[in-house]
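Down below is the structure, laid out as structure tokens.
With one protein chain removed, the remaining protein chains of the complex are shown where they sit.
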Amino acid sequence: MQVSKLADLYGREGLSPGHSACQGCGATIAVRQVLLAAEPPYIVVSPTGCLEVISTPYPFTAWRVPWVHVAFENAAAVASGIEAALKVLERKGVGRRHKVIVIAGDGGTFDIGLQALSGAFERGHNILYVCYDNEAYMNTGIQRSAATPPGSITTTTPAGKRERKKDIVSILVGHGSPYVATASPHLWKDLTNKVRKAQSIEGPTFLHIIAPCPRGWYFEPHLTIKLAKLAVETRIFPIYEVENGRYRINYLITRPRPVEDYLRVQNRFAYLLKPENAALLEEFKRWVEERWSQLLKMAGAFPA
Amino acid sequence: MYSLSSYRLMTGNEAAAFAVKQADVDFISAYPITPQTIIVERLSEYVSSGELDAEFVPVESEHSALSACIGASLAGARVFTSTSSQGLALMHEILYIASGMRCPIVMAVANRALSAPLNIHGDHSDIMGSRDAGWVLVFCENPQEVYDYTIQAFRLAEHPDILLPVAVNLDGFTVSHSSEPVSILEDGVVRSYLPRRERPRLDFEEPASFGVFALPTHYFEFKVEQEKALRRAGEVLEEVSAAYPNRAGRLVKLSKFNEDGRIAIICLGGTAGTVRHVLKHYDMKDFSLISLKLFSPFPAEGLLDALNEAEGVVVMDRATSPGAPLPPLASNVAASLYEAGARLPLMSVVYGLGGREPTLKMIVEMLEKARERMIRGGPGVSRMYLGYGGG
Partner (left out) sequence: MSRRPELLIPIVFEAGNTAKRNVASWRSNRPLIERGLCTNCLICWIYCPEPAIYLDDAGNVQIDYDHCKGCGICAEECPRKAIRMVVENV
């Protein structure tokens, strides 16, 4: 069922308050929206990371839904096991199928969890894998990941990251996933409907959500949603979906805002705006433009 | 009365797979590695032909195999996996999590040497490297024991007072690839020996959080409780094995041969068969053999009973503990003796690394050396590498 208004989502909370997320945490906003949309019955799997640590300090849990954490690099493998096991238990009349939803950070998805993720998608398990992307290892104190954008300062890239961000969506499209999409929590209707859509499709589906992190990106916590919006409106984080290999841009940004509007409000990019680093800023812009034009080509070549 | 349906010629690997099929396992996940591969090949065939109604998930690594097993176990399934050597080493992180999350997974380990240098042949380095992971560790001497112990492992693992994973160890090649006639139970008999038991599981109607983290306020208690459960497995094993329909196949903590021998040879796995043969056919009356079937929890009490009249012990380890005073089995035996205040002469023998199988001649040489050292030497610890240096 389509989500058309917020009242459609109210009362479906999967996460309780009282967890230990930082003020203004973008990840928990994203996760709340995913769970508000998800259709029961489902089971959530999380790898080690911010989300796991802020939600389950024994004897407490913020999860109002069945949830499991095993380790950092294996969420997709754990999900594979649950999904396959429930299939046979239902067949034998001693259990029932649930949709298995992985909710993982960028470290557990782009880096250490990539092998397990690849295996699960190649085998075609019926799971929804959601990556909340805060673009670094925030739980251990802001270290660079493959999802960290170029130019960003982290504690392991004190002079700014030189490499571009890994294109996780293309990797999963390359696995033949029937549905891969990006989303932003400021576009709650788009995000929640993508969760519904991804959940309704049989097979491994993937949702890549931008999750601004006030602590790790060095911005004021009240700006989290603004940051997500700016990332989209500057074309830094395009909102699109790939259904059976067909690309569709959901928010066609015809008049992009200057990337500086996004960079300026976060201290992780502070040095990028200094006159002596103009070349690095140009490289950042080239990265954004190349990705956008590539996306336009894909959407044009494979119209939905 | 147990129902003995027939004998089948099976290797250790085939016996493991056959037992798993009869145990009506729901979920198997594994990755190929020599010498356990045949176990999962057979299981794939059983699943594919419909003889076993289970999901077989052929994952991309052993790390994912055990991770998937944890997921399946927490979903309520009866779960099996198997591995060897590097595969077990790759699982290492997850071994501790399987026991810490109290998942009753049964895993066959066809024991094999660890790299480097790479070597596919048998020794116990793999499982001894994981001995503190909190699993029940069972060792098999032959395919018959592999079959019987695998079935009993499920009942022990799933016992509501235990809820711990069990590793069933079989020597790479010597047991995993050797055929012998195996006495098997009827399917129905195994089914009724292994009823399904409820345990906490992932379900939307009863939402619980599994794998939460514990601060210093709780972590210590969890780990001590887990250790207590592992110790309890020694007691529960008696109940589990007493109920096993084939009396001859009951999983005992240890078996003894030549009760009256003054010097006890203690070993794990297939080597016991070789030693028994030597004692029997070479007229070695002054030696007894203790074949340990349970390594963890270590059956110290049973071992001390068995050593009651002994004047010396020879402990055979098919693994080393570089830098440690003694290799793993000798270390456990020495600690057990110390606890009992017994200061027996102990000869620690390291043998068989990387598949250098102990021959009859080697065993005889070991026994002669033991006799010489213990009878003439007096108390203390002595060491030898059996078959080292040109074999």
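Should a chain be cited, it is by its letter among A and B, assigned in written order, with residues numbered from 1 in that chain.
Operating definition for what follows: a residue touches a chain if its C-beta (ideal position, glycine included) is under 8 Å from a C-beta of that chain, and two chains touch if they have at least 3 such contacts.
Please read these numbers as outputs of a predicted model, since none were measured by experiment.
Considering B:R42, B:H63 or B:R102, the position touching the chain not shown turns out to be B:R102 (whole complex). The omitted chain makes contact with just one of the residues A:F72, A:F121 or A:W188: A:W188.
In the complete assembly, the contact with the undisplayed chain comes from B:A214, out of B:I120, B:A214, B:L304 or B:A340.
Across the interface with the omitted chain, subunit A contributes residues 6-7, 9-10, 13, 15-21, 23-26, 28-29, 32-33, 36, 55-56, 58-65, 185-186, 188, 214, 220-226. Touching residues on subunit B toward the chain that is not drawn are 76, 100-102, 160-161, 163, 197-201, 203, 205-212, 214, 218, 221-222, 225, 229.
In this section, only the chains that are shown with their structure count from here on.
Between subunit A and subunit B the centroid-to-centroid distance comes to 43 Å (mean Cα coordinates, whole Å). Within the complex, the subunit A residues that touch subunit B are 40-43, 45, 52-53, 56-59, 61, 63-71, 73-74, 76-82, 84-89, 91-92, 94-95, 98, 115-116, 118-119, 122-123. If you check the complex, the residues on subunit B that touch subunit A are 26-27, 29, 53-55, 57-61, 63-65, 67-77, 79, 93-94, 97, 101, 196, 201-215, 218.
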